[in-house]
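Following: one structure in structure tokens, then a few remarks.
Missing here is one protein chain; the remaining ones are kept as they sit in the complex.
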Amino acid sequence: MSKHRELTPVMGAEEVNRLIGQAFPQLNRDHRSYHAVEVFPGGCTVRLDADERHLRPGDTVSGPALFTLADIGGYVCVLSHSGPDALSVTTNININFMRKAVAGPVDGRCKILKLGRSLMVYDCEITQNGQTIAHATGTYSIPPKPGS
Amino acid sequence: MSKHRELTPVMGAEEVNRLIGQAFPQLNRDHRSYHAVEVFPGGCTVRLDADERHLRPGDTVSGPALFTLADIGGYVCVLSHSGPDALSVTTNININFMRKAVAGPVDGRCKILKLGRSLMVYDCEITQNGQTIAHATGTYSIPPKPGS
Amino acid sequence: MSKHRELTPVMGAEEVNRLIGQAFPQLNRDHRSYHAVEVFPGGCTVRLDADERHLRPGDTVSGPALFTLADIGGYVCVLSHSGPDALSVTTNININFMRKAVAGPVDGRCKILKLGRSLMVYDCEITQNGQTIAHATGTYSIPPKPGS
Partner (left out) sequence: MSKHRELTPVMGAEEVNRLIGQAFPQLNRDHRSYHAVEVFPGGCTVRLDADERHLRPGDTVSGPALFTLADIGGYVCVLSHSGPDALSVTTNININFMRKAVAGPVDGRCKILKLGRSLMVYDCEITQNGQTIAHATGTYSIPPKPGS
């Protein structure tokens, strides 16, 4: 959309995944459950490969696992569009849970709504097999760059 | 999108506007500031024709006026897709304000994320001149239909 | 509470009401529907004197009227604790509607959760006759002071 034409990624999914691996070593301790699959102008797609560790009773993916995916999606948006500053922090996330997800890939399609100097606002639609599982909106605080 | 293919409006913008006029007479007391401009499968577009009464200092459209637009957008989604039940009520709205809007038309593009038997979840991107002004996500509670 | 001991109001309810009257002339065009009733260390109480203009069908206070109360509550928190800077703007509000309110006074008890240099986070419990009507959490952006 025209409003996003000014948003240009400064790095791709592979580079982002390397940075996330350094920033969140706890995230993928044993396996690489969460990762970026695509960075595009104005957003990204992140994926959770949900296995038994992410499930709750009823064999559905837990709320915290979906929240983590939405949170990482925002982090990937900031990293890829604003540059590698691992100190960006989440200030707010609102998440609605709508349908159950089962073990397997769960995708979070993230769109930057605003990228300002000190705040980024984004939303993240979480889907599985074309169904909307959850939807989140969040804000990341971007610290001033050294020297600016 | 495929996930919305089952959503079919049961009435159009004109009929919705008549119902809103009855349900919210306070909304457009003097003028017709808020109205539906389009109903489509899975969502709708609503509009605020912002004038001096909706502004705050700095000549920008006030937060409550934008919130009202997002709230009405959800109401139009429920009415148009679930039928004319004026007793549906908002249970939650989360809204992020991103840019300033000035007097003139402000559009809210609403998309139904889930339409269940008792809850509807939707989001609403509020724009002016192609810029995202605000973004809301909300939930409406749908009362059981008489006889069901 | 100990965490709020450092929060000291710099002005009281009367002075805040004068400033709000200047900043939001549209708010109380005809009557003085919204006003601050108390400022205390770490928060404030604001009131809506709901009359027919704030009602929706079923004679209940409308969602936008309650949202406006919560928004003003945050504005009063910023004004009273951070100083008279009418340019502070709402960046996010999340509101849950729980019970119906009728015409008459509706109170919003606001508590500052964090007052930083650039952001204030607060919550607001909206009650009528001892019942919780709605609950909001919000963030105001505080612009840098001139010369700082």
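Here the chain labels run A, B and C in written order, and each chain numbers its own residues starting at 1.
The rule is simple: contacts are C-beta pairs under 8 Å (C-beta built on N, C-alpha and C of every residue); 3 or more make two chains touch, one makes a residue touch a chain.
In this text the structure is predicted, and so the values were computed from the model without any measurement.
The missing chain lies against subunit C, touching residues 1-3, 94, 96, 98-99, 113-114, 121, 123, 125, 127, 130-132, 135, 137, 139. On the side of subunit B, the interface with the absent chain consists of residues 91-92, 94, 118-119, 139, using the contact rule stated above. Considering the complete assembly, subunit A touches the hidden chain via residues 23-24, 26, 29, 52-58, 62-64, 67-68, 71, 86-87, 89-98.
One rule holds for everything that comes next: only the chains that are shown with their structure count from here on.
Work out the mean CA point of subunit B and of subunit C, and you get 24 Å between them.
Note: centroid distance subunit A to subunit C, computed from Cα atoms, is 33 Å. Averaged C-alpha coordinates give centres for subunit A and subunit B that are 27 Å from one another. Shown for subunit A are the residues in touch with two or more other chains, namely 94, 139.
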